[in-house]
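One structure is given here, and the rest of the page talks about it.
Only one protein chain is missing; all other protein chains are in place.
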Amino acid sequence: MHMADALVSPAVGGLFWAASAFLTAKSSAAAKNDNMSGGTALMGVLAAFVFASQMINFSIPGTGSSGHIGGGLLLAILLGPERAFLSMVSILTVQALFFADGGLLALGCNIFNMGFFPCFIAYPHIYKRITERVDGPKGIMSGAISASVAGLLMGAFFVVLQTTLSRITALPVGVFMMMMLPVHFAIGAVEGFATAMVIIYVYARMPEVLNGGSPDKPENGMKRAVAVFSVLALLTGGFFAWYASSSPDGLEWSIVNVTGTAELDAPQTLIHSLLSSLQDMIAPLPDYSIKGETYSENMGTTVSGIVGSIITLTFAVFMGMMFSKRKNRQ
Amino acid sequence: MKVFEIEKICYSYPDGTKALDELSFSVSEGDVLGIAGANGSGKSTLLMLMMGCLTPLKGRIAYLGKSFDRDTVRSMRKETGLLFQDPDDQLFLPTVWEDVAFGPRNLGLSEKEVASRVEGALHDTGIEELSKKAPWKLSGGEKTLAALAGLFAMKPKTLLLDEPTSGLDPRSRCRLISIIGKTEMTAVIATHDLDMVLDVCKRVIIMKNGKIESDGEVPGVLSDREYMRSCGLELPLSFAGRSS
Partner (left out) sequence: MRLRDLYRTEIYDERRETALSPMLLLCLTSAYIITVVSFDRYQTLRIIPLAAYPIFVGLFSGVSGRDLFRKMTAVMPFVILIGIWNPFFDRIGTEHLGIIISRGWISFFSLMIKFLMITASTLIMVSAAGFDGLCRCAAAAGLPEVLVTQLFLLNRYIRLIVEEAHNTLRARVFRGGKITLSNAGNVCGPLLMRSVSRSEKIHNALLCRGFDGALWRGKRDMNRLSRQDIIFGIFWTAYFLVVRFFDISRAIGDLTVRCVI
């Protein structure tokens, strides 16, 4: 579910960067002020544990596929939402930088999709509520699966939203959602099950470890921030879903592409025109969406382009090697 | 002058296992005290209590005459260094240099003073060439020396060492023993490397089941084979050939 930079526009990437940066700042302040003794070391080591355990693929008998434990939810159970969120920020940063899983521009989106939803929504409002009502392993199992599925579905939904708003894919929204949501439902169920097995194991032997996930009282500032973002996410998601469902073929360009006509029908509904103006507003550069220009390139101009590209890149290789030799000599 | 005074301390693990049972002894300035005992005798737990990482259920620990409280523990930690059994628990930062500088920086020293202390500590432990290396790239012996350098850089008055030669090859072990032997600090060494105790320590405490079985001069305590066996230990290898 990691979004690559190429799938995100600067505007969408920037927006979610801002949201994630704000949540990170708030979580850092909350983590600094809480009384969790040993929290710093625990955060670091547990993030490393989640990283390591996500490399362990558990085979699912009879299906030929495999799954691993869910990171955000497990961390939230062990550390509480704020510290878990910070751990997820660090894990996603390392994944983006070391393994190209995600990217710098898309990091904000990934933090939001895979950090905010499991830590601040799924854990406190689903997992905790279920485990408070149902004791023991049953509660843990049902809570973990429900929370994991919910967290992943919310994240996957926002992947669709972010990719669509970035206008990278021609995939109609409905089709995109049909691809993403069922798959992530299954992944969420598997991850939830695996996470529950680990928590049940620990619960039986070291129950005091699980108490770290219950901070005494979250700070008012943090509560407010989470509430605001939850409402915004709900509104954005709801708005987007309403828009997508009111246009069965998806967005404007899908209608055009399926019918094959170059002319686009003017937006018929209020939602179409609202979204259209929103897209125009957030388009970063004047020619981001070139209207009226044809993309036809004849042989001559294309050959020039190819020749020019080859020359530019050859020059870059030559300069790179030359400067590298000079650096090594120094 | 008594640096540490331990009076009738009791400690149990969270699962209820008794670790220490009314333990009492003291450490004077200049002592090089060995604490020997079989696995599970409570040596490491004792060092953690002395460092203020654990709180005894009963009894009193005092540093320079003052009973442990928050301020005493804080000031004690500025003058006492603990070498953990696993140096991986102690080496946090990306390079050896930075890790050794961690302690002096936390003391609030200027960067110039920090650099001088780091260079000195690396020199004393003989690992100057490792200063830019990442801790995870070091061998076991090198990690122990790097962790020790991190303590030396804080210029402690007392060193607490938990199984310092554990897992070291013979050469690294000799090197470490030589470094510890040359320091003028007060030292408490928890170990079952009895040959090291013979080489370095003047006084030894034998522990068994959380209690002190004996506390005396090194050659006398360690030379009784039957007694050592009753404490779950053997004679040091240097003595093993002499006694029959």
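A and B label the chains in the order they appear, each numbered from 1.
Heads up, the rule we're going with is that a residue touches a chain if its C-beta (ideal position, glycine included) is under 8 Å from a C-beta of that chain, and two chains touch if they have at least 3 such contacts.
Nothing here was measured: the structure is a model prediction, and the numbers come from that model.
Student: By the contact criterion defined above, which parts of chain A meet the unshown chain? Give residue numbers in ascending order.
Tutor: 2, 4-10, 13, 24-25, 28-29, 31-32, 37-38, 40-49, 51-53, 55-61, 67, 69, 86-87, 89-91, 93-94, 96-101, 103-105, 163, 167-172, 175, 190, 193-194, 197-198, 200-202, 205-206, 209, 253-254, 256-258, 260, 262, 284-285, 287-290, 294-299, 301-309, 311-313, 315-317, 319-321, 323-324, 327, 330
Student: Residue by residue, what part of chain B touches the chain that was omitted?
Tutor: 48, 51, 53, 77-78, 81-82, 84, 86, 88-95, 98, 102-103, 105-107, 132, 134-137, 150, 154
FYI, only the chains that are shown with their structure count from here on.
Student: Roughly how many whole angstrom separate the Cα centroids of chain A and chain B?
Tutor: 47
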